[in-house]
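Missing here is one protein chain; the remaining ones are kept as they sit in the complex.
The block that comes next holds chain A.
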Amino acid sequence: MARITRMRRLQSLQLAIPSQCAAAAARPSFAAARAISTSSPAQSKNTDWIRGKLWKGEAPGPADPYTQRMEPEAQSNLPEEALDSSRPGRDKTPAAVRESRLALPGRRTEAAAEKELQASDPTYVPAADAEGLEEVGTLSTWWEQPGHWGEESEFKGFGSAVKVVDKEVLEVHLRRAVVEALALKQAGVFSEWATKKWSEGGELDEALAAQVEVQDGKATLKGDASAIAEALTSEVEEAESSATGVTVEEAREMLKSWDSSWKNIALDNPLRFALRKRLYQLTGVLIPDAKLAAANTIKHILTLAARDPKPLKLAQVLEKRNAFGDLANVTVHERRVGPIDKEVAVGRWKVIEEELKKRDLPVTGYGDAPRNKERDWLTGKI
């Protein structure tokens, strides 16, 4: 049986079911590259004589029935479709492999032996070096290669994958969470839904449009509370969250339109839990228990969730304070003043660099030369 025909059939199989493999279509087709694994062809030499004895002359069939080689394709005048339809597809790929969307490597194939190639193509010249050969990594780097790691292998946690860092955006999301919690409370299902997963696809604008009125730490919602609550509790299929696209400018605008009284809402344990959970879901910020318990109002949550600004460097602090501004003989540098800086200061560095390059010496560092070994002796490292 010719092997090439099977390969054909596999190709046709792929053509026949493009809709199922739509995700995998972009990847190199591994099924197409599939062929039976081969063993060493060297052993046929040893078995030739016994085959001759057994068959009394020219033996039929291949010398090694277990080794199957790519053979030059048998020419056919029939169109492609006719060939494909004439032989029903008998794909030997296991069902599990076919069903899985992972891109698996194809089976090992072996190129035609030198002798056979020379027999079929007299102009064939064997290569003397590996120039121009495609480089294929090992199996340990299989998943790193482009096209092999697909969407099906991506992990998605409960928290938002994009972590919100801006305080303003965080405040907008917190406001949304508070409004949603209040809406659930007004709908009377908060105790039931506090620990459940709220639907992510809820409308951001709808939640933010609602007014929050606070009296003595007690808040009431003015607006369409039932609609918000319904959106949260509905079992909608996970829609791609479009709500995360709040820019800092938009957030600032929104913050201006709210008075700050909503931040004084008093917290109890269920509300704390629900807000923490929702905030993690929307922004990816998970406030630790020990910190969250210290929060008594919404404002405190915001303080705890927002990341502290990066501390200034000493040089920046001194610059800001203008600490040595009036001292003519003192300058503040951001970094250590090294030998190169000193040369730059007197304008000699360009010349040195040019000369080093001219002599093909490394401009910085030691180049290929090993480090000073004597230093290691002195410091007792060796």
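Heads up, the rule we're going with is that contacts are C-beta pairs under 8 Å (C-beta built on N, C-alpha and C of every residue); 3 or more make two chains touch, one makes a residue touch a chain; residues count from 1.
The rule is short, and it goes like this: contacts and distances are computed from a predicted model.
Student: Since a chain is absent, check the UniProt entry for it and pick the matching name: "Exosome component 5", "Large ribosomal subunit protein uL4m", "RING finger protein nhl-1 isoform X1" or "Translocase of outer membrane 40 kDa subunit".
Tutor: "Large ribosomal subunit protein uL4m"
Student: Which of A:97, A:266 or A:312 touches the chain that is not shown?
Tutor: Of the candidates A:97, A:266 or A:312, A:97 is in touch with the missing chain.
Student: Touching the left-out chain: which of A:164, A:178 or A:194?
Tutor: If we include the chain that is not displayed, A:194 is the one touching it.
Student: Which listed residue (A:112, A:304, A:318 or A:344) would be found touching the missing chain in the intact complex?
Tutor: In the full complex, the listed residue that touches the missing chain is A:304.
Student: If the hidden chain were put back, which residues of chain A would touch it?
Tutor: 94, 96-97, 99-102, 104-105, 138-144, 149, 152-159, 161, 194-195, 197, 269-270, 272-273, 276-277, 280-281, 286-295, 299-300, 303-304, 306, 308
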